[in-house]
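In this view, the complex is presented without one of its protein chains, the others remaining in place.
First chain written, first letter: the chains are A, B and C, and each begins at residue 1.
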Amino acid sequence: MNEFSELDEMYREVILDHYHSPRNNKSLDNPTKEIESNNPFCGDEIKLQVKIQDGIVTEIGLSGRGCAISQASASLMGEALLKNNINDSLKLYKDFRELLTGNLPEDQMDDLGDLIALEGVKKFPIRVKCALLSWSAFNDLIEV
Amino acid sequence: MNEFSELDEMYREVILDHYHSPRNNKSLDNPTKEIESNNPFCGDEIKLQVKIQDGIVTEIGLSGRGCAISQASASLMGEALLKNNINDSLKLYKDFRELLTGNLPEDQMDDLGDLIALEGVKKFPIRVKCALLSWSAFNDLIEV
Amino acid sequence: MNNNLDPMNIKNDFPIFKRTINGYPLIYLDNAATTQKPQSVIDSLSSYYRNSNANVFRGVHTLSIEATDLYDLARQKVQKFINAKNFQEIIYTRNTSESINLVAYSWALKNLTKGDKMFISPFEHHSNLVPWQQICRKVGAQLLYIPLDDSGAIDCDKFSSLIDQNTKLISVTHMSNVLGEISPIKDLTELAHRFGALIMIDGAQSVPHMPIDVQEMNCDFLAFSSHKMLGPTGIGVLYAKKEILEIMDPFLFGGDMISEVTYEDAKWNDLPYKFEAGTPNIADAIATGTAIDYLQNIGMEKVFDHEINLVSYALEKFSSLENIDILGSQDPSLKGGVISFNHKFIHPHDLGTALDRFGIAIRTGHHCAMPLIRSFGLVAASRASFYIYNDNEDIDKLIDSISDIEDYFINE
Partner (left out) sequence: MNNNLDPMNIKNDFPIFKRTINGYPLIYLDNAATTQKPQSVIDSLSSYYRNSNANVFRGVHTLSIEATDLYDLARQKVQKFINAKNFQEIIYTRNTSESINLVAYSWALKNLTKGDKMFISPFEHHSNLVPWQQICRKVGAQLLYIPLDDSGAIDCDKFSSLIDQNTKLISVTHMSNVLGEISPIKDLTELAHRFGALIMIDGAQSVPHMPIDVQEMNCDFLAFSSHKMLGPTGIGVLYAKKEILEIMDPFLFGGDMISEVTYEDAKWNDLPYKFEAGTPNIADAIATGTAIDYLQNIGMEKVFDHEINLVSYALEKFSSLENIDILGSQDPSLKGGVISFNHKFIHPHDLGTALDRFGIAIRTGHHCAMPLIRSFGLVAASRASFYIYNDNEDIDKLIDSISDIEDYFINE
């Protein structure tokens, strides 16, 4: 049905896949840092744990509940953070946020990798918060 | 001008006459009862003093300031009260109020005498309060 | 047939149903949040501003007199609609929330003291919960919850053993905006009065949907919002018994609520004006009268019956969807036209977004009743709520669309 073609822009296959099979869905025993974050208005919840060594995220634990967008975005984020330099990831967050709320130039989109799957959320501004919940939790985790 | 013909229904000659030359416009030295009343919203003020002997109003003192309707109505009331039995006057008040706010039957109108001059106020409901200010002061004076 | 209302005809009176959403005709099932407006209500607003707009009270010019007359007439319509004894018992506010706050500030702050108790139900909208948390904390009173029975309904028996002479106020929703369940107002009112307590009814979800007679109910306060009953946003009502209003202090201070002011002091105006400070929401008050005309023209019994029919039909239809849990009672005789539900696998926001693609508007989230939603182990739920222009076909489309969306989200 063609209603779904519009929906498809938001709920791409990769998103539904991450929603149904979230990656790094586990709890870490001795995380370097951890944070819980939620959006009380829609009830999305996310728990993020990281092990960090020499500025690199070496292990990640994610759990939560909420809509497909918030949970898939968290799972995609986990993959992007893992084995990466924290500063690079913060830069990635900025670009990702720009993608959804501003106007990220075409040539910077490539760097986003799989995260680009969430681009369709932009068409549903009310859902942008869902996509950013885990990322802003990560940002808080690092900054605080 | 014909605007004034409508106004004439309210401001009849007798009313303007009473407004410009209020009757019983004086202060009594030893009134049996006296009352001051005002309508704070429009600023009409009235002071009513009476001497009463054997249920008859023998002397009356009136003063006040306000619009033509409130002051003329007070003056007309003074004339109606003077030398009259209080109970008859209370009945007159009821009829007069009915004239302005309800539907006084034709055949009872005759009893109102000069007061009928105020009938036109009925067409200006917002001004009915002005015409009744002195009368309800009289009513309070007697009842209390 | 003649005895039922005809939603198709009614829909024609509501211009919004001429628009499409994503190419689909609008199916509006978010009536507990706010209702749509008939053309007559919209016309009432334009007509007021085109013909009679002026500030009310004390004006001697024609427009001001007309505006004042229209404004007073509207209040009489409200009075008759809920069968209040006196014109003076109808206070205009912005909405149900402000009506409740008015009672909290003007009555409760003065009449509740340390050691007193007040009760609310576990079903309350935040508007009938948060003000009481604040007031009780401020005066040192206890805010307690009316107990529920095993089925999750208000348990008057248990409650009668909790209420006592220290109970000063009960404030309870007439109909839950989440579960649709109707509270046993009669029993609660009797209980309250037996112990000398007052009772406030949150009528936000009942006044728009059923016949209301405050004299028969014998409640002390009743709050409701015009926007939930075909009227405009920005205007609500507080009904209260005259003898209570008379001893209450004013809430907001300013123009129109005074009778006399000096540089040092002020005297209050008569009821109902004592509680209405500043230029009132004249146009929306008048349009509320027009909304009431529309509802009374249908008849509130018919409105209520229609919604009961819809909810019965919807409950039956929903039972065909195996992944759906209905929140609260499934007995249509206990409910008004509100159904909240949860899909085992699809988050309410995803469901809401997807239904919107089909032109179907439902509400998703906590419905301003977070603690209640949490008590079901949820953080969000979906809600379909009905009104006079909804029909069985709307429900069919809702159910069919949910099935399609299931296929999309679950099987793909």
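FYI, a residue touches a chain if its C-beta (ideal position, glycine included) is under 8 Å from a C-beta of that chain, and two chains touch if they have at least 3 such contacts.
Here the structure is a predicted model, which means the values were calculated and not measured.
The shown chains contacted by the absent chain are A, B, C, with contact judged over the whole complex. When the full complex is taken into account, the listed residue touching the unshown chain is C:H349, out of C:K241, C:H306, C:K335 or C:H349. The residue touching the chain not shown here, chosen from C:N83, C:T233 or C:N323, is C:T233. Among C:H125, C:H174, C:K241 or C:H306, the one in contact with the hidden chain is C:H125.
Within chain A, the residues in touch with the undisplayed chain are 40-42, 125-127. Listed by residue number, the positions of chain B touching the unshown chain are 1, 3-4, 6-7, 10-11, 13, 16, 38, 40-45, 65-69, 124, 127, 130. Within the complete assembly, residues 15-16, 19, 21-22, 26, 28, 30, 33-34, 36-37, 41-42, 45-46, 49-51, 53-55, 58-64, 94-98, 100-101, 104, 122, 125-131, 133-134, 145, 225, 227, 232-236, 252-258, 260-266, 277-284, 349, 352-353, 355-356, 360-365, 368, 370-371, 374 of chain C touch the chain that is not shown.
FYI, only the chains that are shown with their structure count from here on.
Look at where the CA atoms of chain B average out and do the same for chain C: the two points lie 48 Å apart. If you average the CA atoms of chain A and of chain C, the two centres end up 39 Å from each other.
Touching of two or more other chains is recorded for no residue of chain B. Looking at chain C, no residue sits in touch with two or more other chains.
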